[in-house]
Each structure stands twice: as structure tokens, then as C-alpha cells.
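To start, the structure under review is shown below, and the notes come after it.
With one protein chain withheld, the remaining protein chains of the complex are depicted in position.
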Amino acid sequence: MIPTVEQVREMLATKAASLTVEREQLLAVANFLKTEPQLQFDFCSCVTAVDYIKQDCIEVVYHLYSVALKHGPLALKVRAPRALEQCRVPSLTPVWRGCEFQEREAFDLFGVKFDGHPDLRRILMWDEFVDHPMRKDYVPPMDYEWEPTPHGETLARAKAQGGVVPASVLEAKK
Amino acid sequence: MSATGIIETQTLEVSLGPQHPSTHGVFRMDVVLDGERVVKLKPVMGYLHRNHEQLAEKMAWLGSMPYTDRLDYFCSMTNNWAYALAVEKLAGIKVPERAEYIRVIMAELTRLLNHSCAVGFLFSDCGAWFTPILYALRERERILDFFETVSGARMMCNYMRFGGVRVDLNDESLTMARDLVVRWPAFLDEFEKLLLANEVFLARTQRVGILPRELAINASISGPMARASGVEYDIRKVDKYGVYDRFDFRVPVGEKGDTFDRFMIRILEMRESVKILEQALRNIPAGPFIAPEVKLRNFRVPAGDGYGRIEAPKGELGFYLVSEGGAKPYRYHVRPPSFINLTVLEDMCLGHKVADAVIILGSVDIVLGEVDR
Partner (left out) sequence: MAVDPKLQSDLQKQGVFVMPVEFLYNWSRKSSIWPVQFGLACCAIEMIAAAAARHDIARFGAEVFRASPRQADLMIVSGTVTKKMAPQVVRLYNQMPEPKYVIAMGACAISGGPFKDGYNVLKGVDRYIPVDIYIPGCPPRPEALLHALMTLQEKISKQHLNEARWYKKETPAEFPVPQYGAHDLEPPANPKVWEPPKK
């Protein structure tokens, strides 16, 4: 549901202006916020994703400012399910070009796919990498150097994986 | 030669980087060339991705402060301030006046050293092999000496804390800072005269890499790069964070948006920074240097999320923090100016020669610690 100008103005007067929309209305709301003459949110400052594993969703947050009218920020939030196949959100790169690289980063690190993005591929990790490392359930590969006193989490994981030295290195040494 | 007598040509794909003589770090540009002209350019990054954001989720709020030093490793003070500002906004901490003045002094000194080195490195990209950098580094060493006296480290200062700064400035340090600032106008005159009188530099930078104003706003470009394209937006004037509304300074805005404008904006901003520093060093009040009610041990932030940003020397540096009320952040995101300023690299370089592409990259003024985090 597209908000009215008065509602947005009221939000902006508070300390943390935030607007949560459904995926289907995201493009319409974004275009409204950008083109409406009294709002003119022409500067999309920050795009990021947050993994709410307990609520089983990933939330993509867009922070918008206005260069023409010098107000902001307004946080535009949209949620998508965590499962990789259903984690899709419409891309706002056609509206604000500055979202291009940041949406690619959200795809790379969280696995959120942006429909309508001109060039959606990995940006920070190498192309052959398959995991999405910033998700809360990501397990990094076990390649710790042996520490003189491995303790806590390191020691527990090392024991679970059968030793502090990676198995592939021991194999190659034989 | 083909049957009709016309020479057939092919495009050439060149990978500029990740190791290259221009000192911008491990950044790669996949360039498709038609002769010497750039037809397509794709930036490739991630060669310094050190998963700073994931590390912050495992550490306490204050534990990420030394890591913010290593984001834009040239300007550690402003990185610290951006993070402290974001946390203070979320936690509702009020910073005492003296601490705000100290923060402004550190930030403007950082702006001076960043811009002078950026100009020096831009000249090195043009081919003036190391000499302008030597002049810039000579002044930078003085500022680093001051930082070392105050915070104990040359580059990775780890100086700001939530609610203020770590250590107070005593009279000796203030005298040192005043002596520093007094030298800068003369140095800037010398620097500018040496550089602007060079016709080769003027020919190589004017009308090269033009960024139109509308594209700059749409592509979220910030900092000196946006102001060179005519976008009159300086976060120090818009958000009025800290005590910047007490200082009298102008915001230089360019007209054409080419490489020369980006270079001149940095020189003019250095002069404005000197003005701010003179005012701050004259008017700094006495008082506490950190908010007394803040308990940094077992520091917790109330639940919620917030975005705090400052005008870092490279652009808008912002931190988006999500807190669940605990001792560690739930989500910690850095909005890096260099990363986003690279969005329009291809647009600026199309049609120019490959040597110009190197200079245009130099004028964007990136630092890889920030681009890749």
C-alpha cells in the first residue's frame, strides 16, 4: 500500500523513520518516493540485508535521502523468506543506480536474488564460491593454524572435525 | 587486409590489476579496448575482503573500534568517529563539548592528510613518478607525529570511544597542533603552484572523465567526487553532526565534473579544513573528554536499528547497526564511499584512452580496505 505524503512527513519527523513494504509493492513505493515533488528521495545511500534467522526471513533495507530537499533518512524495508529458491526481491537499480553494487553484495553474501538487476553476479567472493557467508548458519572451512592453546569454540570445532590440522593437508603430506 | 581492402581489427581484453604500479591497492579493472580506446570496463573487487562485518558480529561493541581503523586505512580517525556516532545515535549518548571539538580537530587533520596524499597519488598516476607524493608525505609525517603523540599510533589510532575520545589533549599537544596548522597555507600555496603550472597535467585532466550531475545523484556518489559534479551536498552542513554548525567554512562545488574539477575540489577543501582547524584550536573549551555516564565495560545498546553517517574525506561513510539489546551487534554494516563511487567508473571511462582510465581511477580516490571491507 503506497503511503501518503503526510504519512512519510510524519515519519521523517521521528528519530527512526522506517517503512516496511511487501515485495509486490516495492517498485511502486520506490518510484513514488523518488518522483513525488514534496518528497524527492533521489539519493539511495545504503542498501543492505539482515538475516533474521529466528523470524526465518531476510530483510533488505534501503536508506533514502533527498539531495534536493535535504531531508532523510528514510529506511525502506522489505522481507523475503530465507530459503534460497524463494529468496527473491525486486531490484531497485532501475530506480536508483547506486543500488547496483550493493545489491550484488547482498546477493553474494546473503543469497538474496534481485529480479531486474542488470548484472547479478558475485562481487566480493570468487565466482566458483557456492556459499553465502554472511548468513547466520554459515560454517567456514576449518583451516585454522594450530594455536598454542586452542580454546573455546576453536577447540570444540577442531575436535568435532577430527583434529586441528585440516585433513586435506595431512592427506597431501602422506 | 580483407578482400575489400579495409583493415579488420579486433578488440583486446586487458586485465589492469590486481597488482599494478599505480598505488591504489589490489583492485582489478577488466577493460575491453578498441586500439587505445576503452569500449567496456568492469571493475572486479574482493581481493581484500576480510569479512569485517562478520567479525563485528562476534565481538563486543567496542571491540570493533580497532577494526574500523583498518577500513579506510589512510583516515583512521574519521572511521572511528563514524562508528562512534552511529552507536551514540542508537544508544542516545550525548557527547561533551570538548570531546566534540577534539573530534573535529582530528577529523579535519585527517582530511588534510587524505586530500594531500590523494592529490599526490593522482600525480603519480599521471607519470610524475614519486615527487609530488614526497611533498605530500612530508606534511603527512608531521600530522602522523601528532597522532602518535596523542593516541600512541601513527596510523591505526583507535582513538574515539562511545561518548568522547580515549585520551585528552594536553597543552603540549595543542601547541603542536597549532604549529602544524600554521604551516599548511604556505605548503598549500607551494603545492598548488607546483602542480597547477604544469600544462601536461592540465591537458591530461581537463575534460577527461566527465560525470554529469544527474548521474552523480542517481548513482549515490558522495564526497568530493559528487561536489565536483555540481551536487551541493556536504554532510557537515546538512546533518550538522558534532559541532560543525559553529564553524564558518564554505563548501566548494565544481562545475564540469571532470578529473581536473575533482582535483581542484580537494585543494579547495584543504584550505577550508585549515580554516576550520584554526577556529577549533582557538575556541576549544575545557571540560570532560568523554561522557561520564557511559560505562564502557560490558557496554550494551538498547534494541533497535539505526544509521549514522559522517562526511569522511572520501565521501559519505555510514554505519547501519542492528542491536538486540546485547553486548554484541546483531548486524553491523559499513556503507563505504569508495565502493559506491566506483559504480560510475565505466561511465566516466568510456571513449577515453586506457591511460586516462588510470587517471580517472586516481581521481575517484579509492582505498581498498573500504571497498572490500
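The first chain written gets the first letter, and so on, giving A and B; residue counts start at 1 in each chain.
Quick note on the criterion: contacts are C-beta pairs under 8 Å (C-beta built on N, C-alpha and C of every residue); 3 or more make two chains touch, one makes a residue touch a chain.
Since the structure is predicted, the reported quantities are computational estimates derived from the model, not experimental observations.
Asker: Write down which of B:Gly25, B:Gly163 or B:Gly242 is the residue touching the left-out chain.
Answerer: B:Gly25
Asker: Suppose we count only contacts with the excluded chain; which residues of subunit A make the list?
Answerer: Counting over the whole complex, subunit A touches the hidden chain at residues 124-131, 133, 138, 140-141, 143-146, 164-166, 168-170, 172-173.
Asker: In terms of residues, what is the contact footprint of the unshown chain on subunit B?
Answerer: The list for subunit B reads 18-21, 23, 25-26, 46-52, 54-55, 58, 66-67, 70, 73-74, 130, 133-134, 137-138, 140-141, 154-156, 368-369.
Heads up, the rule we're going with is that only the chains that are shown with their structure count from here on.
Asker: For the complex, give me every residue of subunit A touching subunit B.
Answerer: For this pair, the touching residues of subunit A are 16, 18, 42-46, 48, 50-51, 61, 63, 67, 70, 73, 75, 96-102, 122-126, 133-134.
Asker: Any idea which subunit B residues touch subunit A in the complex?
Answerer: Interface residues on subunit B, with respect to subunit A: 45-46, 49, 51, 53-54, 215, 217-222, 231, 233, 238, 304-307, 309, 316, 318, 320, 322, 330-331, 333, 335, 339-340, 342-344, 372.
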